[in-house]
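Presented below is the structure to which this report refers.
Every protein chain of the complex appears in place save one, which is left out.
Chain IDs A, B and C follow the sequence of writing; residue 1 opens each chain.
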Amino acid sequence: MKKGVIRPGHVQLRVMNMNDALAHYRDLLGLIETDRDDQGRVYLKGWTEVDQFSVVLREADEPGMDFMAFKVLDEATLDKLHQDLLAYGVVVEDIPAGELKGCGRRLRFVAPTGHHFELFATKAQPGRYGIGNHNPEAWPRDLQGMKAQRFDHCLLYGDDLDGTYKLFHEVLGFDLCEQVLTPDGERVAQFLTVSMKSHDVAFIKHAEKNKFHHASFFLETWEDVLRAGDLISMTNTSIDIGPTRHGITHGQTIYFFDPSGNRNEVFCGGDAFYPDHPPITWDADKLGKAIFYHDRQLNERFLTVLT
Amino acid sequence: MKKGVIRPGHVQLRVMNMNDALAHYRDLLGLIETDRDDQGRVYLKGWTEVDQFSVVLREADEPGMDFMAFKVLDEATLDKLHQDLLAYGVVVEDIPAGELKGCGRRLRFVAPTGHHFELFATKAQPGRYGIGNHNPEAWPRDLQGMKAQRFDHCLLYGDDLDGTYKLFHEVLGFDLCEQVLTPDGERVAQFLTVSMKSHDVAFIKHAEKNKFHHASFFLETWEDVLRAGDLISMTNTSIDIGPTRHGITHGQTIYFFDPSGNRNEVFCGGDAFYPDHPPITWDADKLGKAIFYHDRQLNERFLTVLT
Amino acid sequence: MKKGVIRPGHVQLRVMNMNDALAHYRDLLGLIETDRDDQGRVYLKGWTEVDQFSVVLREADEPGMDFMAFKVLDEATLDKLHQDLLAYGVVVEDIPAGELKGCGRRLRFVAPTGHHFELFATKAQPGRYGIGNHNPEAWPRDLQGMKAQRFDHCLLYGDDLDGTYKLFHEVLGFDLCEQVLTPDGERVAQFLTVSMKSHDVAFIKHAEKNKFHHASFFLETWEDVLRAGDLISMTNTSIDIGPTRHGITHGQTIYFFDPSGNRNEVFCGGDAFYPDHPPITWDADKLGKAIFYHDRQLNERFLTVLT
Partner (left out) sequence: MKKGVIRPGHVQLRVMNMNDALAHYRDLLGLIETDRDDQGRVYLKGWTEVDQFSVVLREADEPGMDFMAFKVLDEATLDKLHQDLLAYGVVVEDIPAGELKGCGRRLRFVAPTGHHFELFATKAQPGRYGIGNHNPEAWPRDLQGMKAQRFDHCLLYGDDLDGTYKLFHEVLGFDLCEQVLTPDGERVAQFLTVSMKSHDVAFIKHAEKNKFHHASFFLETWEDVLRAGDLISMTNTSIDIGPTRHGITHGQTIYFFDPSGNRNEVFCGGDAFYPDHPPITWDADKLGKAIFYHDRQLNERFLTVLT
């Protein structure tokens, strides 16, 4: 949190049928539905998250990510970052408070990889679902499905990794936690963080701008990852790969698709990061092991199916 | 244990290089080396097993299984089963005590699927490795690798499943715990047990006789399965598939190969069986889900790579 | 299963308020309510059990156990055991089929420790709750509370341990899996089994006959034991001790009380037993470690609170 950016705040995803999407994100992943708006968007969050929402679903003709937002410390920090973005040469769009229900004003900009990002400082904060802040029990008894704890990060595909890293590092205070380098030193994957997590957002090199690989949700244990896999099978949900472990971050994971074809991950674990840590480097010829630690090879689908 | 057959007692596997095999079965799987004989065979066991050995490795020009043996209650039971096998029309070979060091006389016969099986009643019984039978600690502190607890079962491929089931059921007292049936009622997979385990030996229909699919070893937890996968990667061991769950038995599993190409499984969990349970039936068109519950499809390798 | 006794079949417990008892056994432990009878008794089972019920609750003025029953292989076995009990000098009471709904005739007798036991061969068998026997999913999605998998065993306190062991061993085919011996060789605890489980019923030496220590229910994992402890706290249920590990059996456990004061255990793990295993012996001066492996001392409550 070198510049006051504290965490991923929300992601807005396009889904092609809202009822199917809710069966997926709410009933299967176990996100808590917290609100809807007059545009028909549905707001959800993981049960441990204190803010009002972290996932917004919007019905659209094609899948993909509209934008991903980061929460900053306070409105003064937001003002400062606004100035810093402008000074860096970034075009910043002001989104007024209330455009997302319960959320304050947002600053939107396009990263060099073509993805839309937002910053905001204020959001309604009802506290952890079902347990609150006063003598809180360990967990609520009425959780559903995978019991996803939080929206954790996105992995995005795009072309200008260096430009995006420079912007995120210099202006927003992200650190490079892990990277994949080609023999001639080109960075083809970068995992960026503003926290102890090994990634708050990650990018993989890709010819096309603004592609979405997956939104990831945090589970508590490896046993939860197993049960997520079981639920994927029970619900005939399309699986990508897993359960397995990543080499990068060493998290334990399973990938699957929502009914619109957007890829999701649920995972647990992952190495701790601090801002004095040098980046961890994977050689590009170890990419298979870096991504899927057990299989040590990529499946074609993981590299090419994007929304 | 309807006829006094109590458990899988040992399996003898052919390996092409003993040193490589020991690096695999002893250092990676964590079996305990307990003896060697003047034929150069090496004897091992899982640490929870009370008998002297459960795995025998024999150096040979090609991989595969020489034989799998079941322990019976006592010598009187062995005599009775000898008579029953002869009465059933099975040719029985007497192997004298001591042919395997520490093991009493064995009765060997060939099942209709072409596999060599043995029965024996007596084996040296040094007790659980490292903890013994007197005020035993929870586990020994010097276990290696995957810390395999026991040799659990084999899966074998062969042609005459009905004949083998009939012999194992009628003469040896095995029950059919789970089966896969084609639409016209042909049994193409059968999981047989003499215990609470969902399989002590299993067979899959295959044109050729006497093929070996895998020897399986029991781990304590799903976390151990994860760490087994990690060790497979760290040691550059050839993986087949996993971690995942089976539909059949619902055990949690990972498959890989020894340096000679023999397939191994380590797994945990699995449903409990009692002899009053009707068999569980899987439809052949659900075979993918029956074998790999999460992926719901078989990989070609799993069906065709045999030794 | 040397004599055809296959497993604990049911236990009938006295509870002082049925509604409170159901909130406990059904909603908290997660047993499935399967039936009620015109005496007001309520029938439940763990979701993995194939028979119609394994727990019967009877409203009464004081808590405790009415009887514990074992299932045998078939009616012929029941007849044989009837003769054997009579020949051994045991008084056997015939309970007609239907006295417990869905259960065939039962043979009831009193063990030398004063406890009432039953044998039966026939019970309605609807199969595993929610998943059945045809292409079964890994688990049903609507389980409650601790998701208890099965009624596993009882621990009973009484005086004549030797007499009860002799009866259970010689007539019913139970083996002594673990025991606690005083320096002069008196057996003060005995864990008896007819299966791979380290105990199907256990006895601890006590001056008074026919006392009930606990009924135990099986959970799948150590994580389930943690969540059981969480639920005990959330529901203000009276805890005895745990989570912890036993020295005897090495199972992982937590103890608590039902609203009537009957002690329950939920546990996972436990060593595997086979009938060729010599008994494991604990010295009486290690009783603390034998019972509570981590604390290595008993709490007074565990030894003295009985129903």
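Throughout what follows, a contact is a pair of C-beta atoms (placed from the backbone, for glycine too) under 8 Å apart; a residue touches a chain by one contact, two chains touch by 3 or more.
Since the structure is predicted, the reported quantities are computational estimates derived from the model, not experimental observations.
Chemist: One chain isn't shown here. Among A:Ala23, A:Leu73, A:Ala124 or A:Val305, which residue touches it?
Modeler: A:Leu73
Chemist: Thinking of the whole complex, not just what is shown, which of C:Leu143, C:Leu226 or C:Ala284 touches the missing chain?
Modeler: Reading the full complex, the residue touching the unseen chain is C:Leu226.
Chemist: Given the contact definition stated above, which residue among C:His134, C:Lys166 or C:Arg296 touches the chain not shown here?
Modeler: Of these options, the touching residue for the absent chain is C:Arg296.
Chemist: Which parts of chain A face the unshown chain closely enough to count as touching?
Modeler: 1-2, 6-7, 48, 50, 71, 73, 125, 127, 133-136, 138, 150, 195-197, 220-222, 245, 247, 250, 269, 271-272, 274-283, 286, 289-290, 293
Chemist: Over the whole complex, note the residues of chain B touching the chain we left out.
Modeler: On the side of chain B, residues 137-139, 141, 221, 223, 230-231, 233-234 touch the unshown chain.
Chemist: Contact with the hidden chain only, please: which chain C residues?
Modeler: Against the missing chain, chain C presents residues 222-223, 226, 229-230, 232-233, 239, 242-245, 252, 254, 289, 293-296.
Definition applied: only the chains that are shown with their structure count from here on.
Chemist: Can you give me the shortest step count from chain A to chain C, moving only between touching chains?
Modeler: Minimum number of steps from chain A to chain C: 1.
Chemist: Between which chains do we find the greatest number of C-beta pairs in contact?
Modeler: B-C
Chemist: Roughly how far is chain A from chain B, centre to centre by C-alpha average, rounded to an integer in Å?
Modeler: 44
Chemist: From the C-alpha centre of chain B to that of chain C, how far is it in Å?
Modeler: Going by mean C-alpha positions, chain B sits 31 Å from chain C.
Chemist: Counting only residues that touch at least two other chains, what does the list for chain A look like?
Modeler: 223, 230, 233
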